[in-house]
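What you see is the complex with one protein chain gone and the rest in place.
In order of appearance the chains are A and B, and numbering begins at 1 in each one.
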Amino acid sequence: MQGLDGTFRPAGVITLTTDFGLADPFVGIMKGVIASTARDVDVIDLSHEVPPFRAEIGGLWIGRCYRWFAPGTVHIAVVDPGVGTNRRIVCVESPEHLFLVPDNGLAGELTRHLDDWSATVVEAGPLKLEATSTTFHGRDIFAPVAARLAAGSIDPSGLGPATRDLVPSPLPCPRRDAEGVSGEVLLPDRFGNVYTNISGPMPAAWQRALVSIGPHTLRLVRAYDEATSGELVAIFNSFGLLEIAMPRGSAAAAGSWPPGTPVRMHESS
Amino acid sequence: MQGLDGTFRPAGVITLTTDFGLADPFVGIMKGVIASTARDVDVIDLSHEVPPFRAEIGGLWIGRCYRWFAPGTVHIAVVDPGVGTNRRIVCVESPEHLFLVPDNGLAGELTRHLDDWSATVVEAGPLKLEATSTTFHGRDIFAPVAARLAAGSIDPSGLGPATRDLVPSPLPCPRRDAEGVSGEVLLPDRFGNVYTNISGPMPAAWQRALVSIGPHTLRLVRAYDEATSGELVAIFNSFGLLEIAMPRGSAAAAGSWPPGTPVRMHESS
Partner (left out) sequence: MQGLDGTFRPAGVITLTTDFGLADPFVGIMKGVIASTARDVDVIDLSHEVPPFRAEIGGLWIGRCYRWFAPGTVHIAVVDPGVGTNRRIVCVESPEHLFLVPDNGLAGELTRHLDDWSATVVEAGPLKLEATSTTFHGRDIFAPVAARLAAGSIDPSGLGPATRDLVPSPLPCPRRDAEGVSGEVLLPDRFGNVYTNISGPMPAAWQRALVSIGPHTLRLVRAYDEATSGELVAIFNSFGLLEIAMPRGSAAAAGSWPPGTPVRMHESS
């Protein structure tokens, strides 16, 4: 096992998840620092369009996506409206992956998606980082620390003291009761599919399910092509999350379901 | 010769063309799967902003752009509104390039731009792919198959049976007659240049040409700087396609020419 026993074996890959967008040079500069620090490490962009200030969505993305990357990957997520304040930076370890993230709800959301984890507070002292800006820790802390972790030149256990006490995610957990599961809308994707915080699979005892949202009651389908033209349906998507979809159309355009809109999944009678 | 005789020699490079956008994690996850499958393969993004549902534009882009990549490159294009239905995935081979694409008009458009090609239906069975989602074949089929092709660990001939019978592109071909060439508008680019489906060069017997579109008759020029300030002109662009341009301005903003608008090129008297 890697990670928890202090023997993380880096694969030489870093993923980046931020709210920086790609229009400004922020992401390119982070890659410059990584390449300068560890020339052979590869960087893969996961998303740079996390909604600004919604740190928990950054935690959701890496928590839902890390499994598609090789064991030994280091994942950076920077959604960090508190940069320059005393919010902590933590290194979360799962058995095969490392996550370098701010402790502002992002780490708290991430750990909900990990079966087994430990965390270390990143302290600048032991890393001998040069003077850092108060405005761009992605460049000054996250990038150089991740590069060294990904290259194997530092060990996560050397970053600082262990912690289990993370700032919790502001996202509510779905609530299971005798008749079904209650959750809420998170955000839409590019295709107008509306993601919720209810994760799959459907309870094994159920034959079929319906999903209620606002005035709609939708069938839970297994593939987009089970929908008729223009039909709103619910489906467990490729992230394992329940989504509201209108195949070959846009569910987001067919209704108004801002983040927080209640959603309920229940067995079909 | 490579490809057609079953001796494709991979260069270790994959290009990606999709309608996924870059805001959501879809593209990053595909790169994670590729890196997990074949660590030394490099990935180059061609475009992730193909207009949703216009699969043929994905075929146009890779058909017009593949020549700028090294022989031995594997090109993925996923514009796939029918994901999860029984639409086929095909591997198209030109002598020096492989294309892994859905057979939904995208493959049909692509092959219009290839002088010589063969195609194989991709079947999951021989590839021993794990259980796939019904919603994200980019991650579950395209990425792992392309990674193995790009690394040389599988051969395109082993993917499934050969086929010549591809779903045709919905784009009309330009029509040549005695006096000129008739085509139509495809889409604008970032600079407001409006691309058409008429490809160059100008017929060799002509001295000069004019281009008619709506109420406009435009000069065909050889370089943007032949235009006077604010003049709409026509030019064969860097993709070899006739475009309507207003140098240092936006042709798209200077008129209304949605996809399908008729365009005619004729010799200047």
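Keep this in mind: a contact is a pair of C-beta atoms (placed from the backbone, for glycine too) under 8 Å apart; a residue touches a chain by one contact, two chains touch by 3 or more.
No experiment lies behind these values; they were computed from the predicted model shown.
Chemist: Which residue among A:Thr7, A:Ser133, A:Ser153 or A:Ser268 touches the omitted chain?
Modeler: Considering all chains, including the one not shown, the answer is A:Ser133.
Chemist: Of the residues listed, A:Gly21, A:Pro95 or A:Gly200, which one is in contact with the missing chain?
Modeler: Residue touching the chain left out of view: A:Gly21.
Chemist: Spell out, residue by residue, where the missing chain touches chain B.
Modeler: Counting over the whole complex, chain B touches the hidden chain at residues 11-13, 15, 17, 22, 42, 44-49, 61, 64-65, 68-70, 73, 189-191, 222-225, 235, 237-238, 247-248.
Chemist: List every residue of chain A that touches the chain not included in the displayed model.
Modeler: Here the touching residues of chain A are 20-25, 27-29, 31-33, 35-36, 39, 52-53, 81-85, 133-136, 139.
We take it that only the chains that are shown with their structure count from here on.
Chemist: Approximately how many whole Å separate the CA-defined centres of chain A and chain B?
Modeler: 32
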